[in-house]
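One chain of protein is taken out of this complex; the other chains stay put.
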Amino acid sequence: MWGEIVDFAYWVVVGLFLIGFFGVLTDTNLIKIAIGLNIMEASLLLLLVRLAFSPGDSPPIVSEGILNYADPVPQALTLTAIVIGASTTALLLSFIIKTYKYYGSVDLKEIRRMER
Amino acid sequence: MIRKSVALVILAILGLLVMGGLAELPLPAERMSESVTSRHILSEGVSDTGAVNLVTAVLFDYRGFDTLGEATVIFAAAAGVVLLFFRHDLPTSRLGLSSLAKRSIMVLAPFVFVTGLYIVMFGHVTPGGGFQGGVVWATLTILLCIVYGTAFEWRFINTRTKTLLESLGAIAFILLGLVGIYRGDFFLSNIAAGFRAGVPGELTSGGAIPLLNLAIGLKVAAGLALIFYNMVKKDVG
Amino acid sequence: MSHLPVMIIIWPLIFAFLTPLVDMVSLRYRKHVVITFVVGQLVLVGLLIFGDSGGTTYYPLGGWAPEIGIVMVVDGLSRIFIMLIAVGTSLAMLYSLADIPDKESKYYVLFGILIAGMFGLVLTGDLFNLYVFIELTSLASFPLVAIQREGPAVRAGLRYMIFTVLSSLMVLLSIILVYGALGTLNMEEIGRQLVSIPHELRVLILALWIVGLGLKVAVIPLHSWLPPAHAEAKSPVSALLSGVLIKTGLYMIIRLPLLMSQGKDEMMIQFILINIAAVTIIGGHLLALGQRDVKRVLACSSIAHMGYIVLGLGIGSLLGLVGTLFHALNHMAMKSGAFFSLGQMVKDHYDFDSVQGKGRGAPWMAAVFLICCISLIGLPPLGGFASKWILGMAAVEAGQPIYAGVIALGTFLSGLYYANIFRILLNPDVSVESVKTRWLSAGVVGVTGFLCVVGFFAATWITDLIKIVAIGIL
Amino acid sequence: MVSFSFDFMGYPLLLGQVDGLSMPFVVAFSVIIVPALWYSFAYHRHRNQSIVSVLFFLCSLGTVTAGDLLSFLVFWEGMMILSAILIAVDTGRRDLRIGYRYLVVHVIAGASLFLGVIIQVSSTNSLDLAGLVPAALPFLILAGVIKAALIPFHFWVPDAYGQISPGIAVILTAFTTKVGVYAIARFFPSLSGLALLGATVAVFAVVMALGQRHLRRVLSYHLIGQIGYMVAGIGALSDIGVAAASLHMFSGVMYKGLLFMVAGSVLYQMKTDDVGHMGGLIRKMPLTFVAALVGAASISGLPPFNGYISKTALKIALQGDPVISLLLTVAAVLTAMSFAKLLWDIFLREKPQCEGGEARESPAVLLIPMLVLAGICLGTGIHYPLLTDALVEISIPPIYSVGSLWESLYPVLLGVVLVPITAIKLRHLARRGLHDLDFVFPRLIEGFTQVGRVTRNTLEGHLQTQLLIVTAFLVFLIWMWP
Partner (left out) sequence: MHESMLTGILLVFLLVTAVFAVATRYVLHAVLSLSIFGILLSVLFVMYQAPDVAMAEAVVGAGLMTALFVVTISKTTNRDDSA
């Protein structure tokens, strides 16, 4: 099943994904949840860029005398993913500010108690 | 406490399973060799679109529809934030930082603006493009907000101009796309729709890509500035 | 070469981008802009569906070949969903003209972007473009849920957002893995080559698709964001979310896991879907039975009805798919009708105590609400029965009568809580002053009631249409 | 009967198919609707209510004349919705809980019929009514038993008909349970033990009737008793069993309608339903007393009335098994006893302090339908070939022979004689009142709502617990993938 593990980077991608996920699952502070989600997105970006790169490539700017380039398509996808991640986080943070305005706290436990 | 340990166990298993899947991915070089898309773009990218920077070529020509969708994502996020903080504009009258900071920022601001312009306009030649340049402009407005206080920023670029810029940028993008249809080709066609490819490496090369870059740059800058301004302003509602 | 597929997506975008500019001029033009937009949208969709012959048409964006650029695919399945989205969103848009104050200009911007996103979802033939449109629809729907800007609405929006961002992450991971393995993003190409991916990776991708898209369809283990989100939102938004947005999740479940997997994988997916559906039907109805708030009851009944719809997929036969698509259409009409008429009867608080007797305030609205609820329970003279009949038949013909039993149990349970709602709405002891409804919203409510009735009497014609499409897909 | 077919998703629907079995039902429904509608409109003066009643009548006609399973199901559930609306919009009474419980019971019947029809249609791939697949039978039986209010599922009749206003009771009693009998006769007449079940229902219902204080609850239990007779008839092994049962159905519809109208007029005058507070009404309401007398006589099977005709036909059909006929005679005795007591308490007994003082004869507009129905009972009794030949074509020996006359007279005499003997016991029993298992059904609904509340607490937990469930589900999915 494990074949040859291509590179340490894949381990880091999975590690970051788990760390972010752990933050989202266990932290009761909403901002920490936003940070967790951000870390998970970053891990996916890293995976995408890592898939585009193979050792000895050069950046996908066409110039004479260079034969193998990094794959431009995943890098374009990463750009789009970065911007989508940014806007999602911006909206999430404004939701958090709004929740604080109505519930006076950013902690999920207190919000639940407030709601009861 | 139990939730932490349960989460740890489940995430560990998830990590193992995902790692198992990742391990079966082919090597990037091997995948690139037999993938039709990247082989075509790498070989005929420059001749097709006239842009040297292949990432921007992919972003604004081969997969231009993605970029339109994604620009709308920023538009939606900005609209969402404005909707959430929907109170009449009330800029906080914070005085901003010390006069030293204000003086230095006044010197620095034009250079930041020009850098942003450079990134936007030369997107198809050097690394960069509409998004990165737009975000640089947005950070410029954020800088002004922090240093001079939101009151100054409100007078300098008030929200009406920001909304105007944002909408105009978006509509410009769509109009450039419709030119493709008008010229008988498909939506968002570039060279095939009669835009001049020009000499690769020059500023004027790349057909509609620089124009698209500019439209996206304006849009992203206005959108993110709007988001930041609405999040910062004192929420009366 | 008709540019219809692109124009259908661009038209709502133009509306969304122009609305802020029009509002800068003055708010009086809101009604005219919205009505021209809705008319334009219906014309475009009509042209696309009834214009050319059946078959699949491709629209390469930017003129690039399918495996290089992005291509749009219009086949039978997307035609049905385009019709569903067009009707659902037009009704919701017209209804919100009367329900949402005109100064909320960003509401209409987000509404337009949501419509564009849904059309894009259904039309695109490219995997990453599908992800961008998923992101677009989600981002546009979060603030719409929290438009009331009170505590519970914002909290519901936040909960909805965290769940959906998680689902988008899963979908994005699966797309990256697909590109990493196959090197292409064109969905038809992926459909052909998915089998060639090694077992462990393919299982991961399919599982991520099922859970990621399952979160959008709100089947039982992945449902808990739906009741607060659809209950706290205003009536047009909850009608739009319950009636239309969940169905786009269904479209993606058909398009991605189901159509792209073959042999053992497809059997496994159908096994998973049919069992999730059974749990969702019973769980959804029981959830609705335990609620103390009318809109939450309707939201939980949406979960149960998504169970019925996914059940048809799980059965996997031709009749099952016909039942799924027909029930999706029916549910859109019934649920939007229920939310619209409820919105006219009760204006603000929807919990059981403050809703006592409100039904007698607007008798005509109560009548349409009755029609929609009877159709939702699945009683004969209305559309809900027709699609449940097909699903039951499909379940028994596929050799699993137990799932027909689940449908019958569902009918009984939903009878329980809808009868309870009527007992509360028509409570004779509470004196209620009659509520005046504007002609536009009354018209919209009337149309939804009519759609419920048409669902039954025109059932033969509709199912033949769907059967042609379903044969094309399987 | 108009008969046209309408194609629904590939299956031809045949409406208006009248055959031997459904002819008596159609005739009975068409005859009873005129006086019932007249009485209901006169009683309530509520235009919408009458419109819904007409629709309800048409739906029940559609059910009885449905040529195939699907239209049968469509009209069956259409009847259910309309009757629920009828109860909900019932102006006479303020409480919707009755309508809620009524609807829930019938939704169970509807759902099980839906399941039975689906299994039947998908296995035989055709919609015709004959040739039932054993797999579909239990669900059809459940639907028929609930609708016809046989033993375990009879509690909704006293609960609903005992409390809704008479105007609506007259309409509902005439059609709902009779459609149940039609379903039993159509789908599973040859079910073993049906006759025994019918007989026990007849006896059980009449015993319960004796223990009730409220007039309408007594009549509801008698309604169940009569259904028991019909089911016993259907279950009888002889060929004329079903014909005798439909004969009894026809006469039952007539005199049950009459008795409910009498109860309605008494309630209209006395404003109360409690038999204990009535007495001496014979002087105030002579014509109503005459109608009551005709009704009571018909139901106990006294000679000149149609009850006697159908009861004798049933006796002939049930000659085969002595146990059933014995049970039916016991039931006849008890019925006679119960009605004798009723007539005595309400009309003949002198009760000085009862507040019957200002009761006047019921208005003419209410009396006319009562007297019409009394006339029908008498007419069909005397001119019985009208019934036995035109309706159901069964040849039976001369009805008015001495043997059969005595056969039906002695239980009535026995019943009447028993009333004074057990008067004290009866009064004590009436005061305490026999409680049926009415409490079962509200508890059932409460149980379901409780389960709903428990599901809600478990499935709508804390945000992060739900997120954990989602991740666990993903891990489970990947792990158990073959």
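Going by the order they are written in, the chains are A, B, C and D; count residues from 1 in each one.
One rule holds for everything that comes next: a residue touches a chain if its C-beta (ideal position, glycine included) is under 8 Å from a C-beta of that chain, and two chains touch if they have at least 3 such contacts.
Here the structure is a predicted model, which means the values were calculated and not measured.
Participant: Kindly name the visible chains that come into contact with the excluded chain.
Facilitator: Per the touch rule above, the missing chain touches A, B.
Participant: So which of B:138, B:174, B:188 or B:214 would be touching the chain we can't see?
Facilitator: Considering the complete complex, B:138 is the one touching the chain left out.
Participant: Going by the touch rule given at the top, which residues of chain A touch the chain that is not shown?
Facilitator: Interface residues of chain A facing the absent chain: 8-9, 12, 15-16, 19-20, 22-23, 27, 29, 31-32, 34-36, 38-39, 42, 45-46, 49-50, 52-53, 55, 57-61, 70, 75, 78-79, 82-83, 86, 89-90, 93, 96-97, 100, 104, 106.
Participant: At which residues does chain B meet the chain that is not included here?
Facilitator: Its contact residues with the unshown chain are 53, 55-56, 119, 127-129, 131-132, 135-136, 138-139, 142, 224, 227-228, 231-232, 235.
One rule holds for everything that comes next: only the chains that are shown with their structure count from here on.
Participant: Which one of the chains is closest to the middle, using the mean of its C-alpha atoms?
Facilitator: The most central chain here turns out to be C.
Participant: So which has more C-beta pairs touching, B-D or B-C?
Facilitator: Between B-D and B-C, contacts are more numerous in B-C.
Participant: If you average the CA atoms of chain B and of chain D, how far apart do the two points sit, in angstrom?
Facilitator: Roughly 74 Å separates the two chain centres.
Participant: For chain C and chain D, what's the span in angstrom between their mean Cα positions?
Facilitator: Whole-Å distance between the two chain centres: 44.
Participant: CA centre of chain A versus CA centre of chain D: separation in Å?
Facilitator: 68
Participant: Listing for chain A: what residues touch at least two other chains?
Facilitator: Each of 1, 17, 21, 24-26, 47, 51, 73, 80, 84, 87-88, 91, 95, 98 in chain A touches at least two other chains.
Participant: If a residue has to touch 2 or more other chains to count, which residues of chain D qualify?
Facilitator: Residues 463-464, 467-468, 471, 474, 478 of chain D each touch two or more of the other chains.
Participant: Sort the chain contact graph into one of these: line, ring, star, complete or other.
Facilitator: complete
Participant: Mind pulling up the chain B residues that touch chain D in the complex?
Facilitator: 3, 6-7, 10-11, 13-14, 17
Participant: Which positions of chain C touch chain D when the two form their complex?
Facilitator: Checking each residue of chain C against chain D gives 159, 162-163, 166, 170, 203-204, 206-208, 210-211, 215, 220-225, 227, 264, 268, 272, 283, 286-291, 374, 377-381, 385-386, 388-390, 392-393, 396-397, 401, 404-405, 407-409, 411-413, 415-417, 419-420, 422-423, 426-429, 459-460, 463.
Participant: Which stretch or stretches of chain B touch chain A in the complex?
Facilitator: 3-4, 7-8, 11-12, 14-15, 18-20, 22-25, 27-29, 31-32, 35, 37-38, 41-42, 45-46, 52-55, 57-59, 63, 66-67, 70, 73-74, 76-78, 80-81, 84-85, 126-127, 129, 131, 200, 220, 224, 227, 230-231, 235
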